[in-house]
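Mind looking over this structure? Questions follow.
Removed: one protein chain of the complex. Kept in place: all other protein chains.
Note that the chains take the letters A and B in the order they are written out, and that residue 1 is the start of every chain.
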Amino acid sequence: MSREITYAQAIQEALGQAMEADPAVFLMGEDIGVYGGAFQVTGDLVHRFGEDRVMDAPISELGQAGVAVGAALAGCKPVLEFQFSDFATLAMEQIVNQAAKLRFMLGGKVNVPLVMRFPAGSGTGAAAQHSQSLDAWLAHVPGLKVIQPSTPYDMKGMLLAAIDDPDPVMVFEHKLLYKTKGEVPEEAYRVPIGKAHVAREGSDVTIVATSIMVHKSLEAAETLAAEGIDVEVIDLRTLRPMDTATIIESVKKTTRLACVYEGVKTLGIGAEISARIAESEAFDYLDAPILRLGGAESPIPYNPVLEKAAVPQVQGIVEGLRNLVTGRT
Amino acid sequence: MSALRAVKANARPFFQRHSAGELKEALRKMYLIRRFEEGAEEAYMRGLIHGTMHLSIGQEASAVGSTMALRNTDYITSTHRGHGHCIGKGADPKLMFAEFFGKEEGYCRGRGGSMHIADVATGNLGANGIVGGGLPIAVGAALAIKKQKRDDVAMCFFGDGASNEGAFHEALNMAAVWKLPVIFVCENNKYGMSVSTERSMAVANVADRAPAYGMPGVIVDGNSVADVAEAIAAATERARKGEGPTLVECKTYRTRGHSRSDRNRYRTKEEIDEWKAKDPIPLFEAELIAHGLATEDEVTAIRISAETEITNGIEYARTGTDPDPNEVTRDVYSSGVNS
Partner (left out) sequence: MAVEVILPKVDMDMATGKISKWHVREGERVAKGAVLFEIETDKAAMEIEAPADGILRNVLVGEGLSAPVGSAVAYIYAEGEAVSAAAVKTEAPKTEALAPTKAAAVVQPSSSKDGEGPRATPLARRLAKEASLSLSNISGSGPRGRIVAEDVRKAAEKPVSAPAPVLAPAQPDDAIHKLYQSGSFEVQPVDGMRRTIAQRLTLSKQTVPHFYLSVTANIGKLMAARESLNASAPRDAEKKPLWRLSINDFVIKAMGRALQRVPAANVTWAGDAILRHRVSDVGVAVAVEGGLFTPVIRAVETKTLAAISQEMKALAAKARARKLVPSEYQGGTTAISNLGMFGIEEFTAIINPPHASILAVGAGVERFVPVNGQPVLATQMTCTLSCDHRAVDGAVGAELLQAFRSFIEDPLLMLA
């Protein structure tokens, strides 16, 4: 049975179903209990599952991350909510040195089955320290899996898959997506981690987009379709492990590639995608240089005009793609 | 020896609580730790072991005194100076050597080395290369214990230096707020690498910090197995009963340098000699003999048996299996996923 719910509701539903199914699953974070979470994602889960399973934690991001690691080592499946993804910087030690590496350092003799959820991205006027997209940071670390679902359907399915996963999974949730709606089945289902999704088929150019940029790219694709440019949009969904095969197949078909992402352009996910295509058999199918549309080389500004200017917008995607396809770049 | 006997011979609960067998086993573990580290040091100097290592020679009483009453289902998180904790918790020295030699037979299949030595089967969640890294992890393990309604404990070893890390304060606060079964064991060996506690802390003791988080802070002679074990017993009992965490500060000393590259420029030979005179192993031997729990001959036999085990362990490790370079990414993920 499917109905329309929001992205935030999809997360809540997944969390609730995971906790119902497995007593080892518990939630931890700041203000996720009676407050319902800074973005009302956990909502009233505390009333259903109690404070022991929907745990408000002290404002100690490093400590919480370490607690999640320890609990995971000892048989629990913690799901940790960061209030903003920017606060991952406070917990980097535990995420990067411990969660990501323990299994490897211990010769594969342990698992660290935890999930960390990161509300990310700009567009809320929260300025430089509450608007970053740090997904590529974490995707750089072997041992972590990094996902960025863009629709309520994928969110629910991938979050459930993440909770099942024996390895640490980092979930980046764009804050502007929380209120977006989509068809979501009521029952529990899984969307596999590590598989990209062709969100729109096209023949002239491939866009690989992440998170909210999938929607902006789809909108741009409609505009371009009216001009006779047929855009294929791939929703990458998982940054690590990356589904390179889907991108290669698409580029072989369309002969052109653009990467659209909100994180800072330089050394971002677009660089990795571009390099993989340049290294792959798809190289010989490229009929134009690869285009990257990423975040500006600046922190996210407060002023709303500047804030918009700092990340790719639909108009910019349309222009970039138009130039790419008509041979002006 | 007779003066010592006079001081220590008075009945202490520690010597009544444990059987002679248990106490002799504790002595044997102290010898294993000492000889293990001496053997590792020698192998390092011969170029058989690469990287670096942090020796705990002089700190065996806190390692053994803390762990002797733990069960396999209790957890420990350890530090970069963790060989003693690992043996104390029940690890097999030959598999530790195999790890030091980088072999597949090693506890971490050659991927971790000295600084990440772990033995998950005996509840050792691993040494840690990050100062303070294990503190919140122990709290998490304790949280799991509580959620799983077990009466196990999580013991968290750390040094005086780690108590200046943010992770220490966050971990103590959370353990106390949630009344978790954690025993924070601070091995205060006076120096965070080269900087003394006097120069890095404005309070005299690490234990002074515990009350600020609402938990007891106990100070013991870290070179006395009995002192350490008695304090740990009380803390463990409290934890198992669900009364929350305790911090036990063991005042001790490492007679070797911080790591293999230490030139001992920050402390005097007199200070080192003063602590060598308080070597925990002869101290404990004397106590066992004074209490009539072991004879001189038994003590000698224990030492020789430990030495034999270490010699055999090194031999075992030397002939172990070298990892296949093609398997460098094995065990990064559970399911053979890559990049």
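Assume contacts are C-beta pairs under 8 Å (C-beta built on N, C-alpha and C of every residue); 3 or more make two chains touch, one makes a residue touch a chain.
From a predicted model like this one, the values you see are computed outputs, not experimental measurements.
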Quiz item: In the intact complex, which of the presented chains make contact with the chain not displayed?
Solution: A
Quiz item: Pick from A:35, A:283 or A:302: which residue touches the chain that isn't shown?
Solution: A:283
Self-check item: Those residues of chain A which, in the complete complex, touch the missing chain
Solution: 255, 283-288, 327-329
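Going forward, only the chains that are shown with their structure count from here on.
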Quiz item: What is the distance in Å between the mean C-alpha positions of chain A and chain B?
Solution: 41
Quiz prompt | Sites on chain B touched by chain A in the complex | solution = 75, 77, 106-112, 116, 118, 120, 125-126, 128-130, 133, 135-145, 147-148, 154, 166-167, 170-171, 173-174, 177, 329-335, 337-339
Exercise. Would you tell me which residues of chain A are touching chain B in their complex?
Key: 26, 52, 57-58, 60, 62-76, 78, 93-94, 97-98, 102-111, 142-143, 145, 165-167, 194, 240-242
